[in-house]
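Shown here: the complex without one of its protein chains, the others still in place.
Each chain carries a letter (A, B and C) given by its place in the written order, and its residues are counted from 1.
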Amino acid sequence: MKLGFTLAEEAFRHECAAWLEEQLSGPFRAIRGVTGLVACVEQRLEWERALGRARWSVIGWPARYGGRDASLAEQVIFAEEYARAGAPGRMGHLGVELAGPTILQFGTDAQRERFLPKIAAGEEFWCQGYSEPNAGSDLASVRTRARLEHGPDGDEWVIDGQKTWTSLAQFAQWIFVVCRSEEGSRGPAGLSYLLVPMQQKGVTIRPIRQITGEEEFNEIFFDGARTRAGYCVGRPGDGWKVAMGTLAFERGVSTLAQQMRFRNEFDQLVAAARANGTARDPLIRQRIAEAWIGLRIMRYSALRMLSGGREGALPPEALTYKIYWASWRRRLGELAMDVLGPAGEIARAEPYEFDDLPRMFLASRSDTIYAGTNEIQRNIIAERALGLPREPRGDR
Amino acid sequence: MKLGFTLAEEAFRHECAAWLEEQLSGPFRAIRGVTGLVACVEQRLEWERALGRARWSVIGWPARYGGRDASLAEQVIFAEEYARAGAPGRMGHLGVELAGPTILQFGTDAQRERFLPKIAAGEEFWCQGYSEPNAGSDLASVRTRARLEHGPDGDEWVIDGQKTWTSLAQFAQWIFVVCRSEEGSRGPAGLSYLLVPMQQKGVTIRPIRQITGEEEFNEIFFDGARTRAGYCVGRPGDGWKVAMGTLAFERGVSTLAQQMRFRNEFDQLVAAARANGTARDPLIRQRIAEAWIGLRIMRYSALRMLSGGREGALPPEALTYKIYWASWRRRLGELAMDVLGPAGEIARAEPYEFDDLPRMFLASRSDTIYAGTNEIQRNIIAERALGLPREPRGDR
Amino acid sequence: MQFAFTPEQEMIREAAREFVAGHGGADRLRAVLAGSRGYDPGAWQALAVELGWTGLAMPESADGGGLGAVELAILLEETGRRLFMSPFFATSGLAAALLRECAPPGQQERWLRPIAAGECIATAALSDDSGQPGAIGARFTPDGSGGGRLEGHASFVLYGDIADLVLVAARAAGSQDEEAITLIALPRDTSGSTAKRLLTMDQTRPYARLVFDGVRVGAGAIVGAIGQAGAALARGVQVAQVAFAAEQLGGAFGALEMTVEYSRQRVQFGRVIGSFQAIKHQLADLLVACEAAKSAVYYAACTVDEYRAGTASARDLAEAAALARCCCSEAFMQCGAHAIQLHGGIGFTWEHEAQLYFKRARSAMTYLGAPDWHREQIARLIGLDDPLPATAGGTR
Partner (left out) sequence: MQFAFTPEQEMIREAAREFVAGHGGADRLRAVLAGSRGYDPGAWQALAVELGWTGLAMPESADGGGLGAVELAILLEETGRRLFMSPFFATSGLAAALLRECAPPGQQERWLRPIAAGECIATAALSDDSGQPGAIGARFTPDGSGGGRLEGHASFVLYGDIADLVLVAARAAGSQDEEAITLIALPRDTSGSTAKRLLTMDQTRPYARLVFDGVRVGAGAIVGAIGQAGAALARGVQVAQVAFAAEQLGGAFGALEMTVEYSRQRVQFGRVIGSFQAIKHQLADLLVACEAAKSAVYYAACTVDEYRAGTASARDLAEAAALARCCCSEAFMQCGAHAIQLHGGIGFTWEHEAQLYFKRARSAMTYLGAPDWHREQIARLIGLDDPLPATAGGTR
């Protein structure tokens, strides 16, 4: 157990920093510091391609798929420097962090060759088809159906149903979809994990307006949408196992990038508190210190997760990570509003547009819901980490 | 809805205050302000008898059983004046507040004539036989058995089993016991509510030492203990209904007396905070204000409960009362320790004796457990007040 | 002493509930939100003129119904329960309360009569851009004629852009005397006064910002006497706090009821989510907070009536108001937050009422003082800053 870096690693840090500085003070200076999820889209898609060309997009992946086989330390360093440089939020994160690792772990060689290089190159973007209106927390209840049909170019999956809470769908070429592929099956059995092209007649996107007034999420309707028989990850019927595997990737190196975003929000909050004098209020001071503690804990716990082996069941520090950050950010939002006072409730501009901190306050309310509500997280922790009895389903 | 009192009620207040002052500056001055549960027992038993002689013991009861048929307002007034005068904690409270009202509501005329006047007069004291080692939260699981036997003086109940968490048992002549009287019955069915004399060969008392170092609670062992067939309250097998009825009495006028004790603890805490300067600490100030709010809320809610009708199901303000006060007092204990700082952790004397506030901190940890844990209270609130589905038992 | 609603009060509640069901509800709310007024003139006409609610709790000298603060609280609880948008609180809860405290009898009827008749929408302008209680941004300079000149600004003025009458609190220009406050009754379209609707996070309770640019104030617009309004204004605001707390209380119950209802319908894992103990217990805790808040509101409303009748002190009023605001702000915020959390993703969408309750809870929490501020008032009222008695012993 040690924290420091070797000389070689420090040299790597220098290399990252130099490249990022060159790009972000040069061709990409317009998007330095951009955090909004759907802001400056075109330039950020171009940025993804630039990352790909210079092999900085997925440095932990094997070189043959566009990565650098980077060590953990190198990945940590890159994430830190990426954030330090004020590089923009990754438009490609669903491919880079979820679809890619899933295909890498569960896919066939053919799938890897087909999909991974395009993700690494920033040429294809992804979105996620898990939740449905009646299968939010309860993923095993998905009803979106898939059936194999003979087609002129070989067998194809035909998909009907509806997914929801799909972010970045409007920019994605592909979606990974958990479908019920065995008719009459129930629960986790009989599901398949399919890779489906978005640009086709059978796929319709409808944006969802949310509490912040923004339209980040979407509903996706599948009406006879098609994909090749070979674009099923894992065997047909093994979709549950593959989907659960994806959850583990959410506890990966990307957490470091997420923390850097949180750090930015924290710094804004401190600046506001110092500017309006609330930083001298003993009650606010305690809460700011507590927020800082949480920020550091997330970093330490992420380093623990990343340093531990990836085999087998997730260790407790990984199982507790999601509820920790989600609850932390929700509290940060409340603290931000208390720092700003009533003035924070005044919008910046029509239509319903807020400064970063109030918007974060509103946006943070979804953190404890998506990717497993706090309630689901506590079930998971109690059952998997503490070995307590499982919560019974009502329908079995 | 009005808060004030009439002139007649104010006159009644004067009468109460005068009598209490006369007694507590005269014959009972030695026990003025005594709060410890097992302190000055002999004098406090005498005090109970004095209350009875002057008909101040159970003023809300019918006059024929030793009460005064007092109105709600009069009961509120007496409780306030009792506390204001620094009158000691009631040794007879289990008879006055639980056994008596239960017999009054569910008992036969013969039982009322036999037991109520002696409770009112302070001549017989009671304790409670509900919990068992394996039936704490789950009262319906009691195993203590009772069977009817023919005896020389008529039929008698013969009781075998064990009760626990019985306070004041060492001073009681009677215990009310929930027993399984129908062999092979399970759950709430087949229980009976028996009145059993303590001074007999078949009853053994063993004190339990608790977190504070005190011995307030006891285990009670029944080994062929006997009581008359006629000392069953309600019909044999209806014990569950009677026992649940008792719970309602815990939300009665006695809550006002309890609040006066809490007020005393709060005042001690404020005095300590002002003496050691923590009353100037903004964090402590917030928490003291919050404690004061809770104290007032308990008073307001108690007045609501008492002003509402007693018929039918308990209204929400009554269902939420127990968890409110228990949680409040637990927080008060923590606040007291934070006000005292490390100095509060030093004991006053051997063996393990603390000042009032640290002792309260320790004692308060049982408040959220006895008489229905916070968890049980939340179940009750969710199911009875909000109409949510019942928690399933595992054994049915 | 009867702390329960009278049959007449229950009837008022029933009638209010019926009115809100007819004129409020999700669809009507959407329609009002889509418009620019911030209320439905037809519904306001029905409320103020046909039902006479603006006159109900007014003194008979102003042609009011002569009922009290309890009845007003009932009406506001019911409008708050469904987020009914109208200037009812601004007019009858706030402006009328200030006039009754600050204007001498004989003078006040002039303003109260049109309010009681439902012909005047009124409000009050009390704070500057910080929105903090007591931070006044308007300055008044007497000109020797009995009137004077008004400069500066006021923000967070409820319905300040459409009100017929705005009560403006102004400090003496250049004076250090915190109490030298003048209250000015400014009619709509007074020359030099401009009002602009603010775009706010919570869109259900519209604020305006008022700018006073050399506004000429005639002697007849001075409420009470120049520079003498400080103490009376403070009491008037306390009366208004109680009314506002009642509106918050309704919001808390409304959010809770909606969430309970949803948890009884929504199925996940084959069970209604309201059958999961984690959900049940959260809802139970919310009910505990709501019932505490209800006790606080109606006790405070009784205290207002007693204060006006001369049987409660100004200190009683100050404490009851601060206490009600603390309890209601927190209960509403908790219920609003849980409404989103327990509805899951759907509660986070723009179309759903859950996020409306949440945002309303937030803006209401900071209006006229956040809970920290009210707790600090209580800390002073209960004597934490009083000098120690000379005889007090030192620390242990």
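We adopt the following convention: contacts are C-beta pairs under 8 Å (C-beta built on N, C-alpha and C of every residue); 3 or more make two chains touch, one makes a residue touch a chain.
Everything quoted here is computed from the prediction, not taken from an experiment.
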Original post:
Which chains here touch the chain that is missing from view?
Top reply: A, B, C
**OP:** Decide which residue listed in A:Glu123, A:Glu215, A:Glu250 or A:Glu391 touches the omitted chain of the complex.
**Re:** A:Glu391
Subject >> Touch criterion as defined above, residue of B:Ala110, B:Ala189, B:Ile211 or B:Met244 at the omitted chain >> reply: B:Ile211
Original post:
Among B:Ser141, B:Gln173, B:Asn264 or B:Ser307, which one is in touch with the chain left out?
Top reply: B:Ser141
Subject >> Residue among A:Gln162, A:Gln210, A:Ser254 or A:Thr320 touching the omitted chain >> reply: A:Thr320
Subject >> Touching residues (missing chain, whole complex) on chain C >> reply: 276-278, 281
**OP:** Could I get the residues of chain A that touch the absent chain, sorted low to high?
**Re:** 1-5, 9, 72-73, 76, 270-271, 273-276, 279-280, 282, 285-286, 288-290, 292-293, 296-297, 300-301, 303-304, 306-308, 316-317, 320, 323-324, 343, 355, 375, 377-379, 381-383, 385-389, 391
Original post:
What residue numbers in chain B mark contact with the hidden partner chain?
Top reply: 131, 134-138, 140-141, 164-165, 208-211, 213, 283, 337-338, 341-347, 349-350, 352, 354, 358, 362, 365-366, 368-370, 373-375, 378, 391, 393-396
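Just so it is clear, only the chains that are shown with their structure count from here on.
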Original post:
Would you say A-C or B-C is joined by more C-beta pairs in contact?
Top reply: B-C
Original post:
Cα centroid separation between chain A and chain C, in whole Å?
Top reply: 42
Original post:
For chain A, which residues are shared contacts with two or more other chains?
Top reply: 283
Subject >> In chain C, residues with contacts to at least two other chains >> reply: 272, 275, 279, 372
